[in-house]
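Heads up, one of the protein chains got dropped from this complex, but the rest are sitting where they should.
What follows is chain A.
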Amino acid sequence: MNRVFFEEPATFSGSNNGDRPAGLRDAYPSYASKRRALEIQLVDYFEQRGCSLVSASAIESLDTFWRAKTSLSVDDAYQILMAPGKLAVLRPEMTPSIARMAAPVLQQHPQPLYWCYAERVYRKPGSVSSWSELAVDAVESTQVGVEWMGVSEAADADLLLLCHEALQQLSVQGARTVVSHARLAVLFLNAAGISEDVIAKSLQQLVRGDYVGFQELMMTYHSSVSLLTCLRQLNPYDSESLERQLERCGQAVQKNTELYQVWNTVVSIAKQITELGRQQEYTFDFTLTRNIAYYTGILFETFAPGVGAPIALGGRYDELLKQYGADAPAVGFVLELERLLNVVASTTNRGGESLC
């Protein structure tokens, strides 16, 4: 059936079609349908794996946002004036909202919560590069996430595996996860004699991916050996590598220090991965750092061939729920749907038909 939508042809120069803010995206039929199908497929899978679907308000109070001590400033989020003098934000990330929802439940019923969600997050556009779905600060993205709350570090390897198993469900080939730990680089550099304020500065360089700046800064304090090389050669699949790198820096560290406690945590994860024969899928790199202050334990990014940015990101946040009234550890990850759509060649629509 031929339908006429416009009496006169629309032109690109026509200015009466309405506008939308730069960087935000509309989804026309084919794309919207594929994205929704992917979202449903993932949520179904996580529900089968024991997660309960939850949904949080898109508008979050400024108080919730601030309590998370997120690295984002209020200027990074779309602000909404709810009442005179009362600001709210359009959520720039999901984890604080999930923590706010979970805290009273955990207070009342202190047993693990296994939740999943499928939601959109928004950040104010910065440079033009933030308009891309591949940007760290993408203006708009759809996230399917998993949060396990009230679970200890013993569950970390299982969560890492769950992320890859979800990708296998989507037939994503060649995915690889890079695992780091929020404390390890800090503790290692500290053991190597670097002061805390220099470490804080150097971590910001790693967050930006500025390895040149990191190397230059470290050489001014520790010129005999490259601390970048030492950090990159820490390999939990080889549990002796920590001692070797400390020796290289001319340092001896007591085995009961926090550095060794953290090291044992990542070595334990490496052992579990090795026992499953899946070392090819998981590598460790302790120069991987993210600008999220609430991470306390492992943090990771998952990559797949054909996408220039991580398709999944996650980490442990043992102190975050405390900010909302429940002292419970937690770990989680998100899958970035717009990025995943670049590698999910074939999926099913809501009626179960193949889309591709």
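Before moving on, here are some points about what is shown:
We take it that a contact is a pair of C-beta atoms (placed from the backbone, for glycine too) under 8 Å apart; a residue touches a chain by one contact, two chains touch by 3 or more; residues count from 1.
Criterion: contacts and distances are computed from a predicted model.
Between the listed names "ATP phosphoribosyltransferase", "Cytochrome oxidase maturation protein, cbb3-type", "Electron transfer flavoprotein subunit alpha/FixB family protein" or "Transketolase subunit A", the UniProt record for the complex's undisplayed chain reads "ATP phosphoribosyltransferase". In the complete complex, the hidden chain is touched by one of A:55, A:229, A:257 or A:279, namely A:229. From the set A:43, A:105, A:178 or A:293, the residue in touch with the chain omitted from the display is A:178, counting the whole complex. Within the entire complex, the positions of chain A that touch the omitted partner chain are 127, 129, 132, 134-136, 174, 176, 178, 208-213, 215-216, 219, 225-226, 228-229, 232, 283, 285, 301, 303-310.
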